[in-house]
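Just one protein chain is left out here, and the rest sit where they should.
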Amino acid sequence: MAHAFRILRVDFKHPLPGMIPALFNDAQYQTLRALLDVSFARHAALAGNVANVNTPGYRRQDASPVFQQELTRAIEARDVSKLHSLVPQIGIDSSAAPARMDGSNVNLEREMVEIAKNSAQYEVSAALISKRYQMLRAAITGKT
Amino acid sequence: MSINLIPGIDSAGSALSAERVRLNVVANNIANASTTHDINGKVYRRQMVVFESVLAQQAAGSQVSGSGTAAGNQVRVREIMEDPRPSKSVYMPGHPDANEQGMVPMPNVNIAEEMVDMITASRSIEANVQVITTAKQMMQRAMEIGKR
Partner (left out) sequence: MNVGSILSALQSGAVIPSGVAKPVGIQLTEGTPITSFRETLTEQIRQQASVALHPQETGSTTASNYQGFAAQMVDDVQRLQSNATAATGKVLQGDGGSLHTAMIAMEEASVSFQLLVEMRNKVVETLQELMRMQV
C-alpha cells in the first residue's frame, strides 16, 4: 500500500498558486466592474440634477472630469490594479453651461439624455459581466 | 436602504413632493384669482414656493464617499411665501369692496403665469418619474447578474 501511495503522488512541476485570482484579475473584467461602479454613482448625481431642475442657483453635478480621464486612461492601458482601486468622484461640474436667469445651470433635456446613456452603460456592463460568469462556469464544468 | 438598491430614488422622490406642493399652491392661486377679500378682509395675495437644494452630504449626514453610497442631492420647499409684487386695483365703483375712489384691490395673480408654473411642475414630475423608472430598470438588470 505504501508503494501504491508513492505512485499516487502526482508531479506538479508548475504549480499555479494564483488560480482563483487569475479568474478575475484580467483587464476586461475589472473594466466592467469599474464601469458598473461609475454608472451607478453617476445615476445618483444626475438624479440630483433632475430633482433640482427648478431650484434657483443650483449647480449641476457629475463625475469629475479628472476622474473620467483617469478611468479612460486606465481602461486603455488595461491597468488592472488601477481599475480595481478606482473610486468614482462626483462633484460640481465646472465645465457646465452658464447659468439661467435664476442661477441654475441645469438643462433638463441634457440631463435626461445623460441618464439614458448612463443607464445603457450600466445595463450593458451588467449583461457582459453575466456572460463572463456563464463562460467561466462552462469552462469549469465542461457543460454549457 | 433604498438609496443603494434604487439609486437616485430619494432625489427624485424629494422632487416629486416639492413639485406636488407647487401644484397645490398654483391651484390655490388660480382658485383665488378673483378673491377680493378673505376671512380677514384682506385681498388674496399670490403665493409662491421657494425651492432649495439639500446637498447629499446634508441628507446623508456624513461624507459621501465613492464606496457605493449613491445619495444624490435632494430638493425641498424652503418656504411658501407671498408674492411681494403689489396687487393691482381695478375701478369698480359698485363693488362691495370698493374704497372711496371706487377702486377694488385685486389679487396679484396672473393666470398665464400660473399656467407656466403648472407646466414647469409637470415637466419636472415627468422627468423625475422617468429617473425612478430608469433606476428600477438598472436594479433589475443588476439582479440578473449571474442568472443561468
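For reference, chains read A and B in written order, and residue numbers begin at 1 within each chain.
Everything that follows uses one rule, which is that a contact is a pair of C-beta atoms (placed from the backbone, for glycine too) under 8 Å apart; a residue touches a chain by one contact, two chains touch by 3 or more.
Since this is a predicted model, take the numbers as computed values, not measurements.
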Touching the absent chain when the full complex is considered, from A:74, A:90, A:112 or A:126: A:126
Contacting the left-out chain in the complete assembly, out of A:37, A:62 or A:111: A:37
Hidden partner interface residues of chain A, rising order: 1-13, 15-21, 23-24, 33, 36-37, 40, 122, 126, 129, 133, 136-137, 140-141
Sites on chain B contacted by the missing partner chain, in the whole complex: 1-5, 7, 65, 67-70, 139, 142-143, 145-146
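Criterion: only the chains that are shown with their structure count from here on.
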Whole-Å gap separating chain A and chain B, where each centre is the average of the chain's CA atoms: 35
Chain A-touching residues of chain B, taken from the complex the two chains share: 3, 7-9, 11-12, 14-15, 19, 50-53, 56, 64-68, 70-75, 120-121, 123-124, 127-128, 130-131, 134-135, 137-138, 141-142, 144-148
Touching residues (chain side chain A, partner chain B) in the complex: 36-37, 39-41, 43-56, 58, 61, 87-90, 108, 111-112, 115-116, 119, 122-123, 126-127, 129-130, 133-134, 137
